[in-house]
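A single protein chain has been removed from this complex, and every other one stays in its place.
And now, chain A:
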Amino acid sequence: MKLRTGAVVAASAVLLLAAGCSGTGQPPSAQDAGGGSGTYGYNFTVVTHGAAGDTFWDVVKKGAEQAGTDEGVTVTYRDSNGDPARQAQLIDAAVNENVDGLVVSMANPDALRASIEAATAKGIPVITINSGQDRSTEFGALAHVGQDEGIAGRGAGAQMAAAGVTKALCVIQEAGNIGLEQRCQGFAEGLGGSVENLQVENSNPTGAQATIRAKLQSDPSINGVLTLGPVIGAAAITAVGESGSSAQLATFDLNGDVTQAIADGKMLFAVDQQQYTQGYLPIVMLTLYKANLNTIGGGQPVLTGPGYVTQENAAQVQELATAGTR
């Protein structure tokens, strides 16, 4: 009997080891260090608040890993599923490992303060991306790479107003993310009309579709819908079709469905913060800093957006979105 128990334990160990090996043995592009054109050999870690498998953050990941290959540096990408405590722990782990540089998205700056300051105190350069622009320099980060959510929201509002929208829904898909709230605020300012926020779950597009449909059916005076992510954007397209509403649609961020809808004229535009560059640029910036002490932006945020994808350029962007880099 003792042997049998031992066998289970041994089998577990083998399984774990095998799984562990397949993780390190099958190198993702990040571990192709040196295979690219550059040969710097630095070791950078990217810690985001995104969820694994999220279409938006997967593009960021691709950007960072591609930059790693191009620059010949090792890039390790970590996500924390929107949990600030977890993100702080992941940053601490990277600091323990003495990485050469850190890239951090700061959706919840307060929670990350201690960890980021520990990194900078240890001389590890930090670049913040995506959100947390206001606090970036305060925490000692080298630079911030991202989109100003207020500016982007106002831009979206102005464009929708120009298209004749007077009463709009702003669909928030991630409770707890301040950046999304800022977009809706900016949107309300830019639109100048009435804006109602609607809470849905990004992980449940079908549910979101039903919620948006119900909202449109119950209030026919709504003539515009702004979604803040492409997954819900695609759900909103269907919802508008089902509800028989004539509301005009726009979204933040892209995927294949969204660009197709814009090309087909079912959606006005997408606000593109070009998150691929939010993954790519910090790796280049960190490499430049480590190799040549270059800093970019001089404390001002490096803005990756907003770019607008409209019917004119949708087809070209479509190809790139399908390839997962836009």
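Quick notes on this structure:
In this text, contacts are C-beta pairs under 8 Å (C-beta built on N, C-alpha and C of every residue); 3 or more make two chains touch, one makes a residue touch a chain; residues count from 1.
In the analysis below, contacts and distances are computed from a predicted model.
Entry comment: the absent subunit's protein name, as recorded by UniProt, is "Xylose transport system permease protein XylH", drawn from "Hydrogenase maturation protease", "Xylose transport system permease protein XylH", "Acyl-CoA dehydrogenase, short-chain specific" or "nitrile hydratase". Only one of the listed residues, A:93, A:210 or A:296, touches the absent chain: A:93. Within the full complex, the residue among A:110, A:219 or A:312 touching the omitted chain is A:110.
Which of A:78, A:144 or A:183 touches the hidden chain is settled by the complete complex: it is A:78.
Considering the complete assembly, chain A touches the hidden chain via residues 1-2, 4-5, 8-9, 12-13, 15-17, 19-20, 23-24, 28, 30, 52-53, 76-79, 82-86, 88-90, 92-94, 96-97, 108-111, 113-114, 174-178, 181, 199.
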